[in-house]
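Inspection log for the structure reproduced underneath, given as structure tokens.
Shown here: the complex without one of its protein chains, the others still in place.
When the chains are written out, they are named A, B and C in that same order, and each has its own residue count from 1.
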Amino acid sequence: MNPENTTVFNLGECTFDSPLQTPLFIDDSSRVLVDVQYNPGQVEAPPTFENAGPRRKIYFNPKKTTAAIVTCGGLCPGLNNVIQSIVRMLYSQYGVSRILGIRYGYEGLIPDFGHEFMDLNLETVDDIDEKGGTILGSSRGNQDVGRMVDTLVKNKISILFAIGGDGTLRGADAIFEEVKKRGLKIAIVGVPKTIDNDIVFVYRTFGFTTAVSHAHSALLGAHAEAAGAKNGVGLVKVMGRDSGFIAAYAALASSQVNYVFLPEVPIRLHGPGGFFNHLKERLIRKKHAVILVAEGAGQEYFNTAKETDASGNVKHGDIGIYLRDEIKKHYDAEKFPVTIKYIDPSYLIRSHPPSAEDAVFCIMLAQNAVHAAMAGKSGMLVGFWNSYFTFVPLSSIINRRKKVEKKGYLWSMVKESTGQPDFD
Amino acid sequence: MNPENTTVFNLGECTFDSPLQTPLFIDDSSRVLVDVQYNPGQVEAPPTFENAGPRRKIYFNPKKTTAAIVTCGGLCPGLNNVIQSIVRMLYSQYGVSRILGIRYGYEGLIPDFGHEFMDLNLETVDDIDEKGGTILGSSRGNQDVGRMVDTLVKNKISILFAIGGDGTLRGADAIFEEVKKRGLKIAIVGVPKTIDNDIVFVYRTFGFTTAVSHAHSALLGAHAEAAGAKNGVGLVKVMGRDSGFIAAYAALASSQVNYVFLPEVPIRLHGPGGFFNHLKERLIRKKHAVILVAEGAGQEYFNTAKETDASGNVKHGDIGIYLRDEIKKHYDAEKFPVTIKYIDPSYLIRSHPPSAEDAVFCIMLAQNAVHAAMAGKSGMLVGFWNSYFTFVPLSSIINRRKKVEKKGYLWSMVKESTGQPDFD
Amino acid sequence: MNPENTTVFNLGECTFDSPLQTPLFIDDSSRVLVDVQYNPGQVEAPPTFENAGPRRKIYFNPKKTTAAIVTCGGLCPGLNNVIQSIVRMLYSQYGVSRILGIRYGYEGLIPDFGHEFMDLNLETVDDIDEKGGTILGSSRGNQDVGRMVDTLVKNKISILFAIGGDGTLRGADAIFEEVKKRGLKIAIVGVPKTIDNDIVFVYRTFGFTTAVSHAHSALLGAHAEAAGAKNGVGLVKVMGRDSGFIAAYAALASSQVNYVFLPEVPIRLHGPGGFFNHLKERLIRKKHAVILVAEGAGQEYFNTAKETDASGNVKHGDIGIYLRDEIKKHYDAEKFPVTIKYIDPSYLIRSHPPSAEDAVFCIMLAQNAVHAAMAGKSGMLVGFWNSYFTFVPLSSIINRRKKVEKKGYLWSMVKESTGQPDFD
Partner (left out) sequence: MNPENTTVFNLGECTFDSPLQTPLFIDDSSRVLVDVQYNPGQVEAPPTFENAGPRRKIYFNPKKTTAAIVTCGGLCPGLNNVIQSIVRMLYSQYGVSRILGIRYGYEGLIPDFGHEFMDLNLETVDDIDEKGGTILGSSRGNQDVGRMVDTLVKNKISILFAIGGDGTLRGADAIFEEVKKRGLKIAIVGVPKTIDNDIVFVYRTFGFTTAVSHAHSALLGAHAEAAGAKNGVGLVKVMGRDSGFIAAYAALASSQVNYVFLPEVPIRLHGPGGFFNHLKERLIRKKHAVILVAEGAGQEYFNTAKETDASGNVKHGDIGIYLRDEIKKHYDAEKFPVTIKYIDPSYLIRSHPPSAEDAVFCIMLAQNAVHAAMAGKSGMLVGFWNSYFTFVPLSSIINRRKKVEKKGYLWSMVKESTGQPDFD
């Protein structure tokens, strides 16, 4: 179905300069395709992703198939929903009845840890969608690939669903390569999980909108705290190790945020045009301010020897604590006392059950993961792109990050909403 | 930025038939474009929409411009957020300082009703994003087009933002045509508002995810009621006059829904293979059931003379009450007593403030509506398509409805999730 | 008003040492004053209730005791919490390990219905406090007393916890009398459950504050609907068959309620000084109004032949629907069109899990019910009076109702808050 007429009426020639400060003006001639499904008549084939969904022919015999599910890394709203939907789809729709839950992340594939498998069936997953966390438990870090594949073989596991972020998916890719090297017929299917929403070529990940929603609640609290004191400053830190999407969206969702700091945009605190001067002027004028900072922002202020955690993520300096202390120190020195309240809701946010919208997204991801696995896809994940679910090779997305572009539209909107300048 | 490799690895040839009942199998060769921005090298131009966003040149001189905002039709979560963001963008970013709020829908443009304009500025819109409803008030139905245009002229209004659904946008298009006929330089810009999410070529409308979220809460209650009684039936009616998106998404969000009825799918209640037999079997087996019905479902059961309301919508028979009474009557006659609890949360849902995600969506819509208006676009609305905001002629979208396709993917997923068959 | 009888029946001498580790045993002689307003001239001993709490000596040998729990009547937030706490206290503190759940109210004690007992233990009650409803199911109405006692005897049940309202407690008292007549050593202990908070000499019942809280949400919605339309009227009906406590408290909790109607206060709609005139004046002045009505209000408008439901409650005419239709009819006749939105959130309210405060209250009630039963108290319930938990004979509280006094302080506060006059 195509629209009959897509030409917008213009009153006449535009003759005034726009007063906007954005670098992002769009020409009238810039157009968006209506149908993003690939048109074969096209001369040069544009890059495309494989469309997700059930296949008419499948690879595995459901009656003889054992599937396993593992959750890795930090908690994220929706983990239990993905588990539930995979089990329901496998069991009720495909007729796979042996489904194993791997305990505590990849540790559960290494016998030394002594974690027994959990039997997953319709009863064990009943109601788990209303609970935060993961019924399987999780852990950070990868394990010996050879021994994990040995465990899959020994337990006759034909399908492994790996639910996790960048580190987990790197691990899944390594398992996939080992499986391929050994000539095994085991499907390794990833389900992307990153509350930060930072996986490339995946428009959106589950848990993200839930996180934005709870960040919004924290910002309401921060605003009440800030407005309740003379020169009150409410400072909220949210998740966002390398990409500031949660902070950017939460700032748009909350009309009372005055400053947002992202990993992608450097902050200069001192000097003319720096943050401290701007904040002081605002406090004099308005008596309070709300600041939202992503955990990965302002890392230029830390001379850390760049340690990494078990998942291989660089350990960050704590910018929330740093800002809280520096703000206090700076204005104390200027004899301009401020009252600063610092809120770090991270663990509260990620341990929630998902919003209804994330719950729907989880079920769709999970159904497509099962379709992929049953059709014998492997070394891939289920993505979401241009409103379509997609099947994407793991090798295409690991070791990369989706970022908020400093000169892009989202950041431009955030600045329009908060009214803050760039501090660089 | 394009992915380096998009070819998914396959373990080998698929030889088993899928046991799935869906008519919607996708071939491996079906592909989704990575970049949906139009590629000019293409031989035949595919249909496209104009890309939204700020223009380098604008049409109106901000200092001499008066803008007006009107909200029409039923309440929808996010109305106040759209109003707030339009005012903030006009005032703080473009420098337009005379902004009028039209009271109680199009009535406010007809002097006889005696509704005075409301002055809108940063102070009057402060904090309104945390409140449900609309500070402007609303009403259903259109008014005399000539007299409405007279009011615009008399009050030197150069831009009219009309926030509303199909009826409102038809009204806006009529105003646009009259303005064009008179040769006036007034921009008429629509912001689509439909909690049912049923506007064509608009992927998503604000308030929809909020509605799904609160429908989910009602379903939790219905499940507790159903499980709390022998042969307990929880029946929930949600919005969805012509399109069942809210019901479909809410069913996916709630793992305890057993039956969903949409306007797009006929329901046969009686006879073998009919709903009543299926429900009885379930009650005998499970002792309780949860049913979710969209308000426009089952209209084949009403021989109404198809009256219309002030907005021109066909008045529906109340399928919730009908089902409640028929279920009771049917099983009483069979001496199979059921306990049925009926929940209609519609007004509670639509009067809420928006979820954080809808709040973000509202701000983005509103910013683009202002960009369009300032650039002199008219007779159009701001759409959202393939992850892009778009400018779309009103004439392309009015008098049409986006529907849940009976043979489509969404309905297929819902049936996989609830396990219900088709009852037709 | 004083209770007629405050002496709790004891099954016999307590001969076992309590296994509890608490230093805080209560003597049976410890009493709580019924009336705390001090009367200096008083000569006679004032009426008192027996103080609740653990007894040093207990009547039943925990190792040989079977307890049973039954939930009756409509859902109420906290039922699962009471069940959970009774089981935990019996099992972990007293060492009673055979605990039976009676299914679907008193029906579950009549073998003909075929409802099997549910085994209750720490695992079956884990997490149920986060869910609305009752895991045991419920039903309305009493059953044959003799046959119920036969079932207790046949299954060696020594303690029956009956969780329910007036009808349930009347049933419990009948069972108690039959047990006594037969000379059986079975303790019958009531836990008062009435979302309406209408049991005499029980200051507060669980679920009540949760109900007020959700009624408050509905009122926010009603206010948004009312303010969103010209002459908008938001009408909310809440529970309160005979006593208007939920409506009275919800009106105090919501600063936007303009009129409250309770069962205890007659409403005159027509004529000078009647409600319709007052509402019209308000609409002319303020353009909108919010009305809150308890389900038992305005019964003088129904000439019903006073049917009763299975619980023996008089069936009420639906005052919410009546008011909605009469308001519309009245002002249409006056050519003063109003827009009325009617919200009935009753099933949504009662199916919720409890607020944290009600959850605490449930655990305290349940612990004291177990203390009473283990000490051989029978034919009594656990009350809450003047900040103390009490043991009260069932015969003192059944067939009576706590009411909002028309000339009392609560109603006076409500009228001060809404500003409404009396319409009688």
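Annotations for the structure displayed:
Keep this in mind: contacts are C-beta pairs under 8 Å (C-beta built on N, C-alpha and C of every residue); 3 or more make two chains touch, one makes a residue touch a chain.
As the structure is a computational prediction, the values presented were derived from the model and not from experiment.
Touch with the chain that is not drawn comes from one residue among C:118, C:184, C:200 or C:253, which is C:253. Only one of the listed residues, A:110, A:184, A:200 or A:224, touches the absent chain: A:224.
Only one of A:132, A:263, A:320 or A:354 touches the absent chain when the whole complex is considered: A:132. Seen across the whole complex, the unshown chain contacts subunit A at 75, 104, 107, 115, 131-135, 137-139, 217-218, 220-225, 227-230, 232, 287, 341-345, 347-348, 351-352. Seen from subunit C, the chain kept out of the figure touches residues 20-24, 30-33, 36-38, 40, 45-46, 48, 51, 53, 81, 84-85, 88-89, 92-93, 126-127, 129-130, 203, 209, 212-213, 215-216, 220, 249-250, 252-256, 355-357, 359-360, 363-364, 367, 386-388, 407-409, 412-413, 415-417, 419.
In the analysis below, only the chains that are shown with their structure count from here on.
With respect to subunit B, maximal separation of chain centres occurs for C (centres as means of Cα atoms). Averaged Cα coordinates give subunit B a centre that lies 40 Å from the centre of subunit C. Shown for subunit A are the residues in touch with two or more other chains, namely 127, 130.
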